[in-house]
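Left out: one protein chain. Kept in place: all the others.
Per-chain residue numbering starts at 1, and chain names A and B are given in the order in which the chains are listed.
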Amino acid sequence: MSDKVIVSTKTETGNFFEDFSLGQSLVHATPRTVTEGDVSLYTALYGARFVVNSSDDFASTLGLPGAPVDDLLAFHIVFGKTVADISLNAVANLGYAECRFLTRLYPGDTVSTTSEVIGLKENSNGKTGVVYVRSTGTNQIGEKVIEYVRWVMVRKRDESAPAPDASVPELATEVSPETLTVPEGLDFSDYDPVLGGSRYLWDDYEVGECIDHVDGMTVEESDHMTATRLYQNTAKVHFNQFTESKGRFGRRLMYGGHIISLARCLSFNGLSNAAFVAAINGGRHVAPTFAGDTVFAWSKILACAKIDGHDDVGALRVQTTAVKDQPCGEFPGKLEDGKYHDQVVLDLDYWVLMPRRAQ
Amino acid sequence: MSDKVIVSTKTETGNFFEDFSLGQSLVHATPRTVTEGDVSLYTALYGARFVVNSSDDFASTLGLPGAPVDDLLAFHIVFGKTVADISLNAVANLGYAECRFLTRLYPGDTVSTTSEVIGLKENSNGKTGVVYVRSTGTNQIGEKVIEYVRWVMVRKRDESAPAPDASVPELATEVSPETLTVPEGLDFSDYDPVLGGSRYLWDDYEVGECIDHVDGMTVEESDHMTATRLYQNTAKVHFNQFTESKGRFGRRLMYGGHIISLARCLSFNGLSNAAFVAAINGGRHVAPTFAGDTVFAWSKILACAKIDGHDDVGALRVQTTAVKDQPCGEFPGKLEDGKYHDQVVLDLDYWVLMPRRAQ
Partner (left out) sequence: MSDKVIVSTKTETGNFFEDFSLGQSLVHATPRTVTEGDVSLYTALYGARFVVNSSDDFASTLGLPGAPVDDLLAFHIVFGKTVADISLNAVANLGYAECRFLTRLYPGDTVSTTSEVIGLKENSNGKTGVVYVRSTGTNQIGEKVIEYVRWVMVRKRDESAPAPDASVPELATEVSPETLTVPEGLDFSDYDPVLGGSRYLWDDYEVGECIDHVDGMTVEESDHMTATRLYQNTAKVHFNQFTESKGRFGRRLMYGGHIISLARCLSFNGLSNAAFVAAINGGRHVAPTFAGDTVFAWSKILACAKIDGHDDVGALRVQTTAVKDQPCGEFPGKLEDGKYHDQVVLDLDYWVLMPRRAQ
């Protein structure tokens, strides 16, 4: 045993803005086998009730090999792996686009994530820049599970580092419904809406319909930290009260994805048969959330689309707004001046797949 | 994308008293595959130690195909499904009776629940009524898993709605021990009480014996909400601090079943070899419980019964009383005037199965 002290440099500090280059590929650490244990925890964290994810037997009546893992659980796991490389030095998570759910995960599948840098733009203050990455989650046989773009504002390590040529990718404002992927083998012909929790199917929704999901869920520190650790997401602001107590908010910030999942699970009341998330067109964390907040949600149907070659499946484009400490009977959202109602925390625009009535 | 706003009517508001009719059948939503993940969470929520549920190997020495799911976990899942249809507008959960555990659940089994309305009686105030339902949990091959009666006081939507003919079912005050079901394949001949945690078997208990279970468990908000979400129980009062802060108690109410499971797990110390819950004769949530409460429990042996055709198995009728913020050395319970000691929160009367000594 030695008394000498050598200060190690092996601790990872994450990438800073100048560490990224256009076209750069990143292989993220820690592939993860998803299990029934993760599914149970997801249920316990959000009270998820979408029947396709709840019952192997029900799922098998739809032609699936068993109950697939909730799409957003898959998303959070894929996303979690990117944090150490992409957003450890992020000032802000600015947006998502072009997120597509391509292959469903089942317990036992192993998922890993890679990213490509598709845009870089230094901010005029010279202290930060925006990094655009396309991240891809892949299963153990190489199938793409989820693909999405996000952009984050990242600190520079050294403000004197030269700015890269600005390159901002053109991103679709909507995932085109023609490109939505129906889960392999899915046949909704025998879907039982009673077991699904509602008699309303795709045919019953109309554009402009606004649904107050009514229920509210209060989040505890233990809840959001448990979720975020389950996703192996290591962003520091979620876990460390000692440091955060001296920070901007004085307390731990909740992982934005926790709110996405809460909002989706609250949306069950009114969208019970929205069995799958097929795409996320865009998402914005309008305001931070903290332990003690009670989250409510409401949704607006933005579009209804048929799916080519699938008479039994329809897609709904849904905008779900999550709001804290404010019931949603009056649909608090974006105001006329483009700002949001004070209590809004999330504005999420996505496609879901829902059974259609027999034609 | 459209700017028009159509207020949706698709949100479920649950059934009100006048929505129920005698003989009505309800098929509840969200069948659920129970997994090893649920079992781990149950252990983590209550510290359950009953060996039959803990070890596949131990269970297989008893002739079982593996460790069955804890009987009360099965109960909570079966129960959770009924909430959206039966008790979303309940004022009070009045009682349980005739609850029988008929087939054990194993990880991988899928359970679904149906209910039949077996009684209706409007209250004299014209604002509420009592609904009696017999609910049945069934596994994927159609075997009855659990059957029980509960009655709840439900609000009327419209006070002017006519009262139904009053019909109150006759309910047994006790599940007759002759009708208790021994798990299929169970053979306690090789039961090892050392591994079970106590040398005491069925033969060692006597009627009137009162057992102080000694230990106490403090419940956090995160704990009871996690449990209740795991059971997909959506009763609003458990989750929404924003609304409850304005309500009767000023805070979230704990799911009564959480206390039942806590009491059962505390009862391990003194009833370690009470391997199975075979029936619940009756149960009463005497007072509400809240986060921060420390739950203690004690039990009284009400009866000892042999099981016909099973020399290796005996039944004990147990009354377990859960008490908050009060140790149970003096057995606080029902007082002479029929009221309860101030700190009592649960009075549960049930049958357990325990190994007998070799004859």
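The criterion applied here is as follows: a residue touches a chain if its C-beta (ideal position, glycine included) is under 8 Å from a C-beta of that chain, and two chains touch if they have at least 3 such contacts.
Values in this document were obtained by computation on a predicted structure and should not be read as measured data.
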Candidates B:L26, B:A67, B:V131 or B:V345 - the one touching the absent chain: B:A67
Residue of A:V27, A:A166 or A:V194 in touch with the missing chain, whole complex considered: A:V27
Contact partner of the left-out chain, one of B:T11, B:Q24, B:T114 or B:N269: B:N269
Contacting the left-out chain in the complete assembly, out of A:G37, A:P193 or A:G333: A:G37
Residue ranges of chain B at the interface with the undisplayed chain: 35-41, 43-49, 51, 54-58, 67, 194-198, 200, 204-218, 220-223, 226, 269-272, 292, 294, 296, 300, 302-303, 325, 327, 331
Residues belonging to chain A that touch the chain removed from view: 1-8, 10-13, 27, 29-33, 35-38, 40-41, 84, 107-108, 110, 112, 140, 220-222, 225-230, 232, 234, 236, 239-243, 252
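FYI, only the chains that are shown with their structure count from here on.
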Distance between chain centroids, defined by C-alpha means - chain A, chain B (Å): 35
